[in-house]
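Below is one structure, written out as structure tokens; comments come after it.
The complex appears here without one of its protein chains, the remainder shown in place.
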Amino acid sequence: MTLTDRQQLSYIASQAADARLNVELETEGMTLNIGPQHPATHGTLRIICRLDGEQVVWAEPVAGYMHRGYEKLTEVRTFPQVTTLVNRIDWLGSFANEVPFILAAEKLMEIEAPPRAQVIRTILFELSRIANVSLFLGDLGVQMGAITPVFLAFRDREYILNLIEGATGGRFHPNFDRIGGLKDDLPKGWIEETRGAVKKLEQFCDTIDDLLFGNEIFQSRMRGIGIIPADIAKDYGLSGANARASGIDWDLRRDQDIPLSYDLADWKVWTHPDGDSWARCWIRLQETRESCKIVTQLLDQIPAGPVMTKVPRIIKVPEGEAWVSTENPLGEMGYYVVSKGGLGPFRVKIRSASFNNISIVPWALKGVYVPDVITILASLYFILGDIDR
Amino acid sequence: MGLVDKGRLPAPLTKLFNMSRSYSLWVYQWGLACCAIEMGAAFGSPRYDVMRLGVIPLPASPRQADFVCVSGTVTDKMAPAVKRLWEQMPEPKYAISMGSCANCGGPYWDSYSVTKGVDQIIPIDVYVPGCPPRPEALLEGIVLLQQRIKNEDMAAKWRGDEFTTLQRTRAMEAGEVDRDGELINEPTEPTPEMAQAADSVQPEPIVVGGGPIE
Amino acid sequence: MAPLSDDTTTQDAPGADAPAALPGDGLREGIIDNLRSHIGDAIVDTKITPNDDLWIRVSTEAWLSTGQALKDAGFTYFCFLSGLDWMPSPYGTSEEDPDDEPKEPDTEIVQGYTGGETRFQVFARLADLDRHVGVTIKADVPDDRLVMESWSHLFAGANWHERECHEMYGIGFDNHPDLRNMYLPGDFEGYPLRKDFPLLARMVKPWPGIVDVEPMPAEDEAEAPVEEKGDES
Partner (left out) sequence: MLAQLAAEFPDFWPEWSIPYWLMSILRVVGGLVAVLLPAGGIVYLFLFKMMSFMQSRLGPMEAGPYGSMQLLAEVGKWMQKEDLAPENADLRIYRMAPLIVLLSTFLLIVVVPFGPQAWFTNFETGIFYALAVGSVSVLGILIAGWSSANKYSLLGGLRAGGQLIAYELPMVLATLGVVIQAESMNLNRIIEVQNTGEIFGIGWFGNPFIITQFVGFLIFMIAVQAELTQAPFDMPIAESELVSGYMTEYSGFRFLIFFIAEFATAGVFSFIAAALFLGGWGVPFEWFGWDNLGDVAWWMNFVGPVIMFTKMFALVGVIMWVRFSYPRFREDQLQTFAWKVLIPLALANTAVTAILKVVL
């Protein structure tokens, strides 16, 4: 992969920072810690960085301020109870957290949701992605100092929350998935309303495109900052838009066989060669547009039929282990479910996307200005519940 | 303010101070978990706009904040940070605990790393139940807080003992005092044991949509 | 990129276990043979679900060399690394009814896929993004000395995962750069994810048991496995 000159520049900057670290610092560096409560971090992430003037020489994020011990709690709960717990991990697109867990349980029980349930699951999955990423696009402005875009984001996000609430009852912790299908069917008139709302979201993407992405100051702040080449991204396990921005053409919705109906719609996986902050945000914008396309296409292909397969009332999942991961709004989220035939799982390993996405921060923040720390963190886009589980 | 401490502030001036304190509430956003998004929807979205109630979400540092909205799960590692930031806020300060995680630990009641309720750390004025509570519930919580501030007695707030506030809220329920604190009929002398009993008790926290916690 | 498997039958057709006739999954056998050529007999046990997933268990000493061999074979994407504790929890799985007499908890350690001898196991997952295939590697952690070799020099991402595994299970990783606590405060004693770590809140106030569902009308009556006291939902 040919390194663009911007990538060389960023290498040189980080090497310079390294060199400075080894050489005896004549100016006594200042240790600044951003967080744990800081307007920029989405919640309680604390970053300790040693500065030389305005340049960060060494940075280390301290996680754990939102650690609620999910994996221990799942061991003392039954399967339906775990879904209530689990959709609070990535609290912005929270329907998307339940799906991989339910699919893993269904794989263990070797049952499959009826086609209607699969299509509705995919639609709700994409709607929660739109809700998640639309707030990201609005919040990007606040990180850079422009106050207005976040209000647009919240205003248009309300349409999607109304839809999810209409279908599932909860604004954004729906708990709508059951092993073997969905809790119940879509309400009447929901499909037309969804079409209207998704059209509004496409307009929102266009306004953000020229209001924020078209702004020269925004571009000058984002382009060429925090460049992550593909091999280092794979080494750290970056996933989702962060990986695709470094040129890795990999999208779990297309590249693996899971019983969600992504093959019914035709949509495109966007990648970007640069791997800088601008690429990551730009790809998320295009992905929101793709999600809108997927939802509009799938809305016409909802097959008739039941929403739930024949499943005993109290579910005992047979013994075995299963791994299912899906393309969540933040990246690849996977569940490794070990069941010993009881009512609840024996062990659930939750592989959340932001944990790996943030593990690259010590590498990415070396030799960077203080304002760029905020830019890179904003473009990596993490949710605290996802990091700390 | 000497006048305030000794409680000899004239009533109309107290009313004016209370009004100004309730209409210009600068809030410090303490977004922790999912409730932070609902708080953001309440503070920062055109649909549930909180600025029209006079709550201004501008300040970025606790020094300029009047009330803090603790929204989300408070873990044991986060508790000292919550405590320190509460102490950094200048004195007439209030706190809203939003969401069942902040109220009592919520769905993580049996977790090994979650503080069961933020009121173990800071005194809370209004509890907003829900997981996450809808933005309207938070707005109702703020309106209830504003009402409490309007009927508040400055002297008690500054002297820190909640005797007169508790007495007034009880009196209001008993119908002796109308909403603005003026006595409807003959004032009852506060007996010493009433004062002593009141000193030991925290003010009745308001719970949005429910009676005070038994 | 055409979806991976050419045959269209979804692999977990209800009820059908992998019939012998189903064509073996060439890709995964190839991976195992390639790995065997590198580390030979260190592969203790493997399990394939055709066109779905692949588990390989290696001996404890070959943990680092397996990682290296797989990385060279194209598995460059580091997914995750964590631990497993196979001892059933002495406090029961809180599914029983609190009113019944507490039956003695079974302490018989039964490992999951690809077996194992010790109580603790370390498992990791790597993926090859071009061939869209992932592999889960397991290794036993010797009971007497809970230490494994660290992958952090092989995959930079493993650094944080190993720190989390260390604080949750107490499994050490030698030549790991800094094995501090990832999530828990410094002075936290005990390893939470071990099965013998009690959840105190549950000790004080037991969960009202699994008795949560009142019996469905007649046709479910036969299926309900055990009589339940529908005291409160």
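Each chain gets a letter, A, B and C, in the order it is written, and its residues are counted from 1.
Note that a residue touches a chain if its C-beta (ideal position, glycine included) is under 8 Å from a C-beta of that chain, and two chains touch if they have at least 3 such contacts.
It should be emphasised that the depicted structure is a prediction, and the values quoted were computed from it without experimental measurement.
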Among shown chains, those touching the left-out chain: A, B
Which of A:Val62, A:Ile232 or A:Val370 contacts the chain that the document leaves out: A:Val370
Contact partner of the left-out chain, one of A:Phe151, A:Trp190 or A:Trp363: A:Phe151
Where the unshown chain meets chain A, residue by residue: 30, 32, 34, 38-40, 54, 141-148, 151, 155, 212, 215, 217-218, 220-221, 369-374
Touch residues of chain B, complete complex, unshown partner: 16-17, 19-21, 23-25, 46, 49, 51-54, 56, 59-61, 63-64, 66, 88, 90-92
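The working rule: only the chains that are shown with their structure count from here on.
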Maximum centroid distance from chain C, chain identifier (CA atoms): B
Chain centre separation (chain B, chain C; CA means) in Å: 46
Touching two or more other chains - residues of chain A: 64, 67, 69, 72, 76
Overlap residues in chain B, where contacts from two or more other chains coincide: 77, 110-113
Interface residues, chain B side, partner chain C - complex: 76-77, 109-113, 116
Chain A residues within the chain B interface of the complex: 36-37, 39, 42-44, 64-69, 72-73, 76, 84-85, 88, 91-92, 94, 135, 150-151, 154-155, 157-158, 171-173, 384-385
Chain A - residues contacting chain C, complex: 63-64, 67, 69, 71-72, 75-76, 78, 107, 110-112, 231-232, 234-237, 248-250, 254-257, 259, 263, 312-314, 316, 319-323, 325, 332, 334, 336, 338, 340, 342-344, 347, 349, 351, 355-356, 359-360, 363, 388
